[in-house]
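Here the complex is missing one protein chain, while the rest keep their positions.
After this line comes chain A, so read on.
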Amino acid sequence: MDNCEVPSKKVIEFKPPVYEQRYCFVKNLVNRHGLRKIADLGFGDATLLWMLKYHRCVQYLVGVDIAARPFEWGGGRLSPGVGGYIVPRELDLTITLYRGSAVQKDSRLCGFDLITCIELIEHLDSEDLAKFPEVVFGYFSPGMVVISTPNSEFNPLFPASTFRDPDHRFEWNRTQFQTWALDVAKLYNYSVEFTGVGDPPAGAEHVGYCTQIGVFQKNIAKATESSISEPEEHVPEEHIYEVVYTTSYPSLQQSKYFRLTLSSESVKAIGLMKSRFLRGLRKREGDRVVPLGSCTPQFGLTEAQRAEIEQSPKPYSVGEKFYVPLERLIIYPKVNHLVAGSMEKLRTILAEGLLLNGDQSAVQVELVDYQTQRLFDEHLISPVLESLMEEQDEYSENYILRAVSIGQTTLVAIARDKMGRKFTSAPRQIEITRLE
């Protein structure tokens, strides 16, 4: 077959490739409807499942393929991945792959929101094709079905004149597919809409899409009757398929990962507060050292959020410990989102992984750790002010605007009073809280 030199018809190239367009079609459908439980019949190399696993709304993914082999799925791309453990999903996700046929009944496939049969039916012989509607629509009876198949009217545009794959038993034109689909829909009380992917080239619009797609939707009346969520009541257990691979994802619905995520978000917020605390001016109040300025991170917050945080109780330090009141922590958007604003939840869960103070109102961490050590090493740390302005009466109101440190133990404070007059204090020795 060395006849490459024979001029052939121009090969049509799709951008992106048609297979990708088909998958994207399903993806968009899943997103639009927020589908939770999805099965892919004839999952092939599992690319569709892999694409769907990233969706937040998806919770169950099932693949069925007649040629699935167990060993090939160990640690593959359907597994959660390292990142999946570090940033767990919001909702649980279970992925299961079965070896089985689309014309065999298995009760584990019942009650799905969507079953996709991408480029599947053309591989079925007439006997299987006849059984197919009864199994998928009648028995599995999902909320939606997506069936895609080649549009034979498009074939003349390809160089090869036969079927697109030697394993194809048939390739239908639009009328053939639509007739079949409408019959099936009618029989099992679904409504169907037709569309496709792979636009025909200019001048050949009449042939239609390269791939034709039927989207079947279960009619609502029927759906409420035969309740999608509780199929087991109607369907006796029937396990024909062989499990080839199964995995569950870590998620915030699992207490271990919820606790981890909440504590690490809290510790991150506290870390930023701590470095601002150490860099800003502080003063001693009894055994506490409190910040004079703001301790709110400069980044990642809206103006409104910052203002709200400013209102809340400030962090403080006692000795070598740093305390952040839970009332402040809970305002941080990520923390707030996780506990849904519940102070009790925040307290209980943080107490499991972190240290809280005596009355459980604040988180306690070390003031000096490897991240703040740098502030000490590089003298970025600012001193504690001890009541700079001693001679004050009820008429004076001080705002410390700026403090200039001279050497390491001497400080000059510049203040303005209510009248806008500027005062500069005499340089004075300041006690620096030594933190060993």
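As a convention for this text, contacts are C-beta pairs under 8 Å (C-beta built on N, C-alpha and C of every residue); 3 or more make two chains touch, one makes a residue touch a chain; residues count from 1.
FYI, contacts and distances are computed from a predicted model.
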item: Name under which UniProt lists the unshown chain, selected from "Serine palmitoyltransferase 1", "NADH-ubiquinone oxidoreductase chain 2", "Spermatogenesis-defective protein 39 homolog" or "Piwi-like protein 4 isoform X1"; value: "Piwi-like protein 4 isoform X1"
item: Residue touching the undisplayed chain, where the options are A:Arg276, A:Arg306, A:Lys321 or A:Lys345; value: A:Arg276
item: Sole contact to the chain not displayed, among A:Pro17, A:Pro156 or A:Gly341; value: A:Pro17
item: Sole residue of A:Gly42, A:Gly100 or A:Gly143 that reaches the chain not shown, by the stated touch rule; value: A:Gly42
item: Residue numbers in chain A that touch the chain omitted from display; value: 1, 15-17, 19-20, 42, 44-47, 50-51, 54-56, 65-77, 79-83, 85-87, 119, 123, 158, 160, 162, 164-167, 247, 250, 256, 259-260, 263-264, 267-268, 271-272, 275-276, 279, 297-300, 353-355, 365-366, 369-371, 373-375, 377, 380, 436
